[in-house]
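Yeah, one chain of the complex is gone here, protein chain that is, but the others are all in their spots.
Going by the order they are written in, the chains are A and B; count residues from 1 in each one.
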Amino acid sequence: MPKLTIDGKEIEVEDGLNIIEAASRIGIDVPHFCYHPALSVVAQCRQCLVEVEGVPKVMPACNTYVREGLIVKTNSERAVKARKATVEFTLINHPLDCPICDKGGECPLQLTTVEHGPGYSRFEGPEEKKVRKKYYLSDKIIYDPNRCIMCTRCVRFTDEVTKTGELGYNGRGFRKKIVVFPGKKLDNDLAGNVTDLCPVGALLNKDTLHEERVWYWQFTDTVCSLCSNGCNITVGVDPRKGKVSRVRPRTNMDVNEHWICDRGRYDFKEIQEEGTRLRDPILREGEGFKRTEWDEAVSFVAQEIAKAKEGFSQSIAFLASATLTNEELFLLKKLSETKTPSKAVGNIGLINEPKRFGLLSTDPYPNSSGVKEMGFPYGSNNVLELIESIQQGWTNVLYVAGLDLFDLVIEEDKESLRKALSKLKLLVVQDYKLTETVRFAHAILPGVSAYEREGTFTNDRGRVQRVRKVIDPPGTAKPDWEILTLLGQSLQAESFNYSDPSEIMLDIASNIAAYKGINYDNIGTLGASTTN
Amino acid sequence: MPFSEPLKKRLNTIISKHETKRSALIAVLREIQDEYQYLSAESMEEAANMLEISPSSVQNVATFYTMFFTEPAGKHVVWVCRTLSCALRGAEHVEHYMCDKLGVKTGETTADGKITLMEAECLASCGTAPVMLVDDTLEENLTKERVDQVIQELRED
Partner (left out) sequence: MPELRIIRNYVGIKDSHTIESYMSRGGYAALGKALKMDPDEIIDEIKRAGLRGRGGAGFPTGVKWSFIQRDSKKPIYLCCNADESEPGSFKDREILEQDPHQMLEGMMIACYTINSHKAYVYIRGEMPYGASIIEGAIKEAYDKGYLGRNILNSGFDLDIVLFRGAGAYICGEETGLLESIEGKNGEPRPKPPFPAQIGLFGCPTIINNVETLAFVPHIINKGHQWFSAIGLPKNTGTKIYGLCGDVNKPGLYEIPLGITARDLIEEYGGGIPNGRKVKAISPGGSSAPLLTADELDITLDFDSLAEAGSMLGTAGVTVMDDNACMVRVAQNLAHFYRDESCGQCVQCREGTWWLEKMLTMIEQGRGKMEYIDTLLDACSQMRGTTICALADGCAMPVESIVKKFRHEFEEHVRLGKCPFENKHMGDWS
């Protein structure tokens, strides 16, 4: 562990760190554009120039590595002057169009200019600047060569991280720009990450172009719910609109490193579409439906469950989705066991090929691990058996939480499923969106999407991570844990006394061995591992 | 249009003489350009496949080095040196004279597709300035008469 001195402070750090990383350990921010911890060091932007004792030239901190006795000055007159000059050079051909640039407000170049720049430009006449046309690199990403400062992060990303090589350069020197090969697109599954990597507004998302201002956004750290990998994300919400504006990766070296896939990034729109969401409790009334209050819906469903549980034990079954949180799964399992143990089955996804780019799983659910660990029999056989038992009439009351049965059968079997569901004496569906299953329900309990709930998911590597509420659900929809708590309380008040998911986790920790000792404090923002 | 078999054979010979496939790229591009007068997107992609690299990395190199053309160029390429030692001995006059004679601007190709006029940075023949490189031949101590002669020869070829 070499000891070195940065700005008069002595620190001891592990070998192999560069000065940018070492300085950040003691709270010194060395500005940079081209350096990124996941990419090769190219030392091109020259923004991280610092003074190193014994070296005549100013040195890029990104390509200067710690060693015993090294003395670095980031704040010497020479270093400060060099960085100030770098900003001026960088801005020579960069349009000062921050007011209409989507990156404005979170732009590293803008921030660096304010903190380290000269505060004025000696280059006159915008008409003298290079002007080149913008163009699309894909359907989702637009490139503005005028704003580009040639940090090459995006090119190194496609060369070194995705290894798909879509991006390259055209020309050299001041003519150089980023291009895709003629006829090709930047369309790999991780492509959207280049918009985060870009330290200026050169690579932007087409979907929100000129629509958003980052300073209105409120950011919440949560996890993605679109597959079993559980990528850590930060969600930006414009509170004036109450809608998700942007999903971004959040670095977690044990889960997704620095990246998310484009589905996770762009596919949040579905939950915000008008007309697809369930807003209020609904009960069947004759051939039609009626909207109702929670009190009425809960007491109706609780009564029906109690009645079914008094009869033949196979007559009621609970079906759980791997989109539910651990807390919700725990409650649903508990509900199935209340009064008399009844059939409870979980549906999970399968990982049947290596994850693409190390993070895209074929299991489309965020919590297949939780389904298994909360004690649900799982596997496609169990689910098909359940459908079979409905068709045979052995099961005539079904409680479905968070899934569409029609997603589980092949096209040819859908008609017989429709018939089976029509035969049910009672179908309760708890879900956040209108599905085909919902159409057969006698009671519809509107739950919430992954952006509207608090709880935990356990990813496919056994990491328990918190999913956080970032927006309000529509109408009177309630978080699923709350719905299950209300039902439980109606059935057996004393054992469903929860006012917050964190309390449910305490019960999980004391009942399920793999979760021993886990609580919301030690899960924190990066998760905690279950024990196996 | 895919490469002809003879060209492919020549390219494979070139590749086999290099230490790594990638290191053959510049020589491969030169050979392809000799055949087609420029490097089309199709050619670059086929070269990329032969060298097992991405088409983008072929494009990087094809647009970095000035002697490669990614747009159709003329049958003959004339590189007039513009840098200081030639400029002091009249290179600017030579270039303007060429433009007038050929009816093109620098970087353009004559309408008959015969001659592309390019500006070169120092051709390392400063002692015989002004100079120009006509395809593979260096023309030194240029005079108006010699320029006229060269243009005549190229037009007739």
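Methods note: a contact is a pair of C-beta atoms (placed from the backbone, for glycine too) under 8 Å apart; a residue touches a chain by one contact, two chains touch by 3 or more.
As the structure is a computational prediction, the values presented were derived from the model and not from experiment.
Although one chain is omitted from the display, it touches the following shown chains in the full assembly: A, B. Checked against the full complex, the one of B:5, B:19 or B:156 touching the unshown chain is B:19. Although one chain is not drawn, the whole complex shows that of B:7, B:27 or B:41 it is B:27 that touches it. Counting the whole complex, the residues of chain A in touch with the unshown chain are 41-47, 49, 56-58, 60, 63, 81-82, 85-86, 88-90, 92-93, 122-124, 128, 130, 149-150, 169, 171-176.
Residues of chain B in contact with the chain left out of this view: 17-20, 22-27, 29-30, 51, 57, 60-61, 64-68, 79, 82-85, 87-94, 96-97, 120-130, 133, 136-138, 142-144.
Everything below uses one rule, namely that only the chains that are shown with their structure count from here on.
Mean C-alpha position of chain A lies 51 Å from that of chain B.
Contact residues on chain A toward chain B in their complex (touch as defined above): 158-159, 164-172, 179-184.
Chain B contributes residues 41, 44-45, 53-57, 59-60, 63-64 to its touches with chain A in the complex.
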